[in-house]
Structure formats: structure tokens, C-alpha cells
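Complex shown without one protein chain; remaining protein chains in place.
Letters A and B mark the chains in the order given here, with residues in each chain numbered from 1 onward.
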Amino acid sequence: MIKRSLIWGTLAVATMLTPAFAQDSTVRIVLNEEVDLLEPCMSTRSNIGRVTLQNINETLAFLDLREGGGLQPKLAESWEQLEDGSWRFHLRQGVTFSDGTGFDARDVKHSFDRAMDPSITCEVPRYFGGMTIEAEVVDDHTIDFKADPQQPILPLLLTLISIVPEETPIEFVREPIGTGPYTLTEWTPGQRIVLSQRDDYWGEMPAVTGATYLFRADPAVRAAMVATGEADISPSIAALDATNPATDFSYLDSETVYGRLDHSVAPFDDLRVRKALNLAIDREAFIGTLVPEGALLATAVYPPPTLGWNEAVEVWPYDPEEAARLLEEARADGVAVDTPITLIGRTANFPNNVEILEAVQQMLQEAGFTVQLQFYEVAEFEDLYSKPYPEGRGPMVVVAMHDNSRGDPSFSMYFKYASDGRQSGISDPKVDDLINRAQAATGDEREALWKELHAYLHDDVVADLLLFHMVGFSRVNERLDWTPTMATNSQLPLADIAFK
Amino acid sequence: MMSFIRKRAFASLISLILLVVAVFFLSRLTGDPAALYLPSEASEEMRRQFREIHGLNDPILVQFGRYVWDLLHLDFGDSVRRARPAFEVVSEAFLWTLQLAVITMTLVTVAAIVVGSMAAFRVGGFFDRIASLTSLIGASAPDFWVAIVAIVVFSVGLGWLPTSGTGSVWHWILPIGVLFIRPFGLIVQVVRGSMINALSSAYVKTARAKGVKTRPIIFVHALRNAMLPVITVIGDQAAALLNGAVVIETIFGFPGVGKLMIDSILQRDFNVVLAAIMITAIAIFLMNLLIDLAYALLDPRIRY
Partner (left out) sequence: MTSIDIIPDEPKPLVRLARMLWADKFALAAVLFLLLVLVLALIGPTWLDEVAQKQNLRGRNAPPFEWERGWLWILGADALGRPLLARIIVATQNTMMVAGGAVFFSALIGTVLGLIAGYAGPRTGQAIMRLADVIMSFPSLLLAVVVLYILGPSILNLVIVLAITRIPVYLRTARAEVLEVRERMFVQAARVMGASPRRIVFRHILPVVLPTLMTIATLDFAFVMLAESSLSFLGIGIQPPEITWGLMISQGRQYLTTAWWLSFWPGLAIILTTLSLNLLSGWMRIALDPTQRWRLEMRGRRNG
């Protein structure tokens, strides 16, 4: 009798002492800002994409950013380009949405049209500027996309469209319905989002059966939460907190910090001055000090894995004497090199941006420039960063951070360097021509053209003050098997997470 | 008293109207929500569409008229950013702030009055010095300092309390503890100062001379007359808390009105800003009314 109760007692105590998470197949993820919308057509915004993309809603294809990855099929099993230049997608069969309805080509067409509809202002249309695209249903499992002008990277562009049922109304929804392995079970705004696995998912069931998303704006708190076990993953923590190699991982996060120059304002209209600007900065000195180890020195506004990256382009060396000499030469020719330059930053844009810009300011001053530093909050910064630029502005170096994780320069080059580009500071016909040709080209020719543009902008035009490709840090609970990739900034597919 | 309240309500309504008008026009002077909502690369066409949908292309007086009309139907508009009614967004957040503010200020009031009075009783004594020192340090220490150190010590280090969040009672201890410190420091000083004056005034001396030995009675009499500046400062600190304790909300993840206000101002989400200001203003006006009534209660000589 006593022995039996002893056994039961011990068993009871043993189960009580077993750590609760040993059998827990759900994860808790702490994000750095609140998710204000869960609308699928807004999933290109990173804080929304991290919750919905590939979890609730899926896309026709997705970009695998690992070595030799490329476009992988998802809801579209295969695609080909037809003779008239349009793209035909063959859709997967036997897929259902979480509300039970079947997935077919009409859903795809509706998803596309809805995302482009001017009455709801999704973010997506900006990627389709300058072209008209028509989606044509061929049959239940085949759909054609016709683009004018022809788009060689149309399948890549379509990875931005989240697929929703055709009954979805043309207004922002708060209960997204998709083909992904999870559905939204709870959303307490400002506090928590809960996703749970659904049984009728078409693909392989992920190991993670559910996820809770929490929001904490302070990076130290996020790191602390994973350390104490209150959370399992924090996709973004501060470099300073990333001290534990067992749980902390760094990743190139596809963000590039650069200073945009307006070539129409003196003295930036003079090539020597722009060269001097670049030579005056000791970029190496920042790595490991103000910019975390692992960050790369930038020669373009998109990171190395992007198509058309030109390895032959070299980073500007640190040569303050040459910079001073060039300035002298320009001054002798009557260029107004002593005009005070304003170095403009956006508050809380990236970690240490105040210190980085202070250091840049001092380096430029040592080379002979007169530099003032001014920070602005988001709204005012946007006014200075995008056209129309304010009248009567002096020479400005607008330091911004640009994100391109899409694998192709076309997502950046037009806006940043075309004569009509919204953030462009140059107006160069050769650049415009190269951009147009590269956007229309395919395969090797495309790659060659982008490489040529890369070198031309960096070495010949000296368009900007390019600085760094940034790294991010994540902290992951040791019970999980997951490491961040370049895509982590914009999406976090729960299917990638495994338990150890 | 009823006529007093009625007149006050009317005057407060006028202030509320002035406030709303001021905020409406001033905030729209400060920038374009479209530029903040849409990414930098969005086309001018997209921005125009965005403004069109949200009625921002109309002349400002038309927008104002529309806003007033909606307001009379108790429609505060939608949050541009969150695609939800602004009133819903703000009232959810305000509930959290209200809880934090009420609990904190209750604790502060009780603790500060006790400590401040005891300090004043023996001016320059040991307790007085210690109380003054700690309250002054508390009142001038940066709040994020205290918050993060508290988390590092009590949560990561000792594991007694959760780092952040709103789940259980334990989650409230650190945020309220940190919020408590500054108003406590300030009010202890004010109580102490007023009590020193009150305790050395003629009527207290008279009471003592007449043989009233019991300390509590002297305390209560002196306290009553010292309270006027004290409750004024309590009201000011409470108003600050009602406007939201941004740092606490940010660090501890409490979805209160402070962070909401800052985010909405920076995002130019005007409807949310206006709704938040209105709700907070009403709370503050009510509180000030109660304080004014308290003046009259505490000191019968005061007439309005």
C-alpha cells in the first residue's frame, strides 16, 4: 500500500518537475514592433510578412536565398514563358484554403487584381510601376500573365502576391484566409497573435504546431526574454546583446546604408568633390566597432547575393591626402568646395546611426569639408529623401538604409538612379539606358548589363557615398533548430523551424 | 455646488473644443501621412490614391467640416495605419494606461504622504535625511535606467519576476514599481515642505500648548492644511501618467496610450491622435474638477 502510493507519488512529482517545454511543439516569437495589420496584400511590409508569409498565406513561388537556390515552386508547380512573351503558370492541385474552399486559377487572378486595386492602396503596386499586367484564367489550374512591356522576371515579381480566396472583399481583412499550414486563432491587438496548425494543409506538416507572436520595442528586453525562456526566437536583437554563441546568430540582412548625393547642387556636381567624399571615409575602421563584425563594405545599394553583383568593383580606399588634393584642385577651378554640407540622418534608423554619422562627419571635416549634422524624424526625412526635393536646399548627403532581398537589382535601380527615380540624385542618359535594357533582358545578358551598371555608377559616375551592408542578430532558444537567413527580415516561415 | 459643476462642465467643454480644433489644424500642418504609410519607392499616383481614399485631398476646411459632422455622430474615423475605428484603438490602449495610472498614483499618494509627514516631523533628523536622499535620487533618475536595471536584476538575474508583458499579477510588479519612483520622489518633497510649515504654525503650537498630546491628532490637523499644494502636484503627476508612460510601455510591452500617441504622431495617423487627445483630455478635465472640489472640502475658507 505504502509502496504503491510511494510510486504514484514519485511519478506525480517527476511529471511536475519535467520542464513544461519538453513536449511543447509551439514556439513563441518576439518581434520588434507591433503588427498593426494582417492584410495579405500588405505582406511586403516586413512586420506583417514575418507573421503571414508562408504561414497563413502562400505565394505562387518563393525565392530561396541560399547558395544556388533561386525560385522554387510553391502554389505553382511549374511555369514557362510562351511565344508572345506572357508567362504561363501551372497550379498545384488538391489545395484548399483554411475556410474549406478549393484553390484554383480564379483565386490567383482575384488575388492579383485585388492587390493592384487602387481603392485599397496595398504596398504591392509600387513593384509593378511602369508596366501593365493582365491575368488571364486559362482553366482551373492554369493561368497566364501578360505583361506590357515584357517582364523577364515576372515569376520573381509574382512572389510578392499573397494568394487569397476569390471571395475576399476589396478591403483590408482582419482575418486572413490562405493556403498555408496555419490559421489565425487569436489576435489581441498590441499584445499577441496566435497561429495554429490546420489539418488540411496540402504539403508536409511542419514540426511546429502553433506560434505565439509577442511585441517588445526594446532590444534588451527581447534578448532577455529568450534568455529567461519567456520567448523562443527573437529575430532581431542588438549586436551588443549577441554574446552567447550557442543562441545568438548573425546574418547579412540585405539592408544597405548609403549617403545619397544630389548632383544638381554644387559642389556635388563636380566629380572630384564626389571622389574626395568617398576617399575621406575610413570604412574599415567602422567594422567591429560601430558596425558589427560580419557587415560588408558596400559598392552598390543591393547586397552581394543579388544577380548582377560585380565582384570586380573595388571599395574606395581610405586616402585623406588624395581627398584633400582633389578638393584643392576643385577649389582652384572655382568650385564652391567650402559650401557647408548637411549630413542628414533619420532618427532610430539603424543601431548606432548617431555615432556612425558623427564619425563620418569628423572624417569629412578632417579631409577639408565643412559639414553639419542634422537628424530628422521619419516624416521630415521622407520629404528630403524623396522627390520633390525642397527648394533652396544646400548640398545634402542624405544617409538612408535601403532593403533589397529580392535577388534582382531592378527592385532598386530605377528608384535610386533613373532620371525620374523618386530617390535619384542623378540624371544620366547612359544610366537610364542601361536600366531600361537590363530590365528587359534575360539570362546572361541581364547579368552582364547589371554588372556594367554597377561598375559605371560606382567608378565613373561616383553617384553616392556607399557605406555598409548591414548584419542583423537573432537569438534562438537552444531547444530549436533554426538559424536566420537574409530573408529573415521580411519573412519567418514556421516550417523552417525544427526541434532538437 | 451643482451650479459650480455645471459651469465647470460648460467651461471644460469649450476648452475641449478649442483643444480639438487646435490639434486638428496644427497636426495637419506637419506632413503627409501618405509619405509615411507607403514606402519611399511608391509612385506619386499611389500617394494620390491613398490621399483620395482617406479624404486628405480635400481643402482643409472641408476635412474639418466632415470631421465635426462625424464627431457629432460619435464617429472618430478610422486609423489609417490599422484599418480599424480610431476610437476602438484608443480606448483599448487607454484602459491599460488608466489601470497603470490609478494603481501607481494610489500607491504613491499613500506612501508619499506617510513618508513625507514622518520626515517633516523631525526635520533634519536621520529619517528625514534618508527619506529626502532616496526620494530625490528616485525623482531624478532616468526611468529607462531603472527599468532595464530592474529587469536585469529581478528577472534575468534572480528569476523572480517575468521580464515584460501583461499576463499575470507578477507582470505588473516591475512596471508599477518603476513608474512609482518619480512621482513618489517629487510628492514626498512637497509633502515634507508643506508639513514643515503646517507643523510650526500657530494653531499647532496652540494645540500642543493646550495639552493635546496625541501625535495623530496634530498630524491630521496639520496634514489637512498642508494638502492643498500636495493634491495639486498629485494631479499634475497623474495627468502625466494619463498621457501615457511611454518608456514603461515600450520596455515592458504594455499597449498603453503613451506609445500609441507617439507612434501615431510620428506616423501622422491623425484620427488616432485626435481620439487619444480627446479621451485623455476628458480624463484630465474630470480629475482637475475633482481636485478643485477637494480644495473646497479641505479648506472651508476657499470660495469659488
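As a working rule, contacts are C-beta pairs under 8 Å (C-beta built on N, C-alpha and C of every residue); 3 or more make two chains touch, one makes a residue touch a chain.
The structure presented is a predicted model; accordingly, all values stated were derived computationally and were not measured.
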### Message
One chain isn't shown here. Among A:A238, A:L297 or A:A495, which residue touches it?
### Response
A:A238
## Note on the structure
From B:M2, B:L26 or B:L61, the answer for touching the chain not displayed is B:L26
### Message
Of the residues A:V108, A:I177, A:L195 or A:L357, I need the one that contacts the missing chain.
### Response
A:L357
### Summary
Even though one chain is not shown, subunit A touches it at residues 219-220, 238, 240-241, 285-286, 289-290, 347-348, 351-352, 354-355, 357-359, 361-362, 372-377, 380
## Note on the structure
Per the touch rule stated above, subunit B touches the missing chain via residues 7, 11-12, 14-15, 18-19, 22-23, 26-27, 29-31, 121-125, 129, 132-133, 136-137, 139-145, 148-149, 152, 182, 185-186, 189-190, 193-194, 196-197, 199-200, 205, 228-229, 232-233, 235-236, 239, 243, 261-262, 265-266, 273, 277, 280-281, 284-285, 288, 295, 299, 301-304
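One rule holds in what follows: only the chains that are shown with their structure count from here on.
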### Centre distance in Å when subunit A and subunit B are each reduced to the mean of their C-alpha atoms
38
### Message
Help me check something: in the complex, which residues belonging to subunit B touch subunit A?
### Response
30-32, 35-43, 46, 49-50, 53, 81-84, 89, 92-93, 148, 151-152, 155-156, 159, 162-166, 250-253, 255, 259-260, 266-268
### Query
Touching subunit B in the complex: which residues of subunit A?
34, 36-37, 39, 45, 118-121, 123, 125-126, 129, 172, 174, 189-191, 214-218, 220-221, 224-225, 227-228, 230, 377-380, 382-383, 385-386, 400, 415, 422-423
